[in-house]
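One protein chain is absent from this view; the other protein chains keep their places.
Then we have chain A:
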């Protein structure tokens, strides 16, 4: 599906450029996109280095195991095929907590670490495992209590009450997360049956 979306975006972009008679924009846009991609990765370096360092301390101190034990029941429901004491659980839970508190910066390194651990359990490393899909679903729908970025921007634009959208955002994010979990469950059941 990613292949189709990718192809669709590129081809329709080029066609649109040609029809409008400005092929130059296509080239410009492509190079700008490439530049942005590298810039995002470079920006990620500091965040990843910092948080992966902190996470290693937490892991060696046994904090991740503790977290996994406290929040275990919810995680076991969402990730039935990950062993209870597997390190992946600790990372998954720290990823979910970081998202919940609106710490997007911290959530990514923890999520990537969780992916890495899930990859160790994955029989076919080129294909995502159902557990990886569930983790992805949780992150794309991003269950959050405080949408920090948007509150900041509302403030910048002189909102009289920048935080008034927290309630509506929590409602909407709960709906999207619930939808993601249910649909993921449905696909997962079909997938496991097929395997």
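Quick notes
What we mean here is this: a contact is a pair of C-beta atoms (placed from the backbone, for glycine too) under 8 Å apart; a residue touches a chain by one contact, two chains touch by 3 or more; residues count from 1.
Criterion: contacts and distances are computed from a predicted model.
From the set "PadR family transcriptional regulator", "Energy-coupling factor transporter transmembrane protein EcfT", "HPr family phosphocarrier protein" or "Spore maturation protein B", the protein name that UniProt assigns to the chain left out of the figure is "Spore maturation protein B". What chain A contributes to its contact with the hidden chain is residues 1-2, 5-6, 9-10, 12-17, 20, 22, 25-26, 28-30, 32-34, 36-38, 40-42, 44-45, 47-63, 101-103, 106, 108-109, 111-112, 115-116, 118-119, 125-128, 130, 132-133, 135-137, 139-142, 144-151, 153-154, 157-169, 171-173, 175-180, 183-184, 187, 191.
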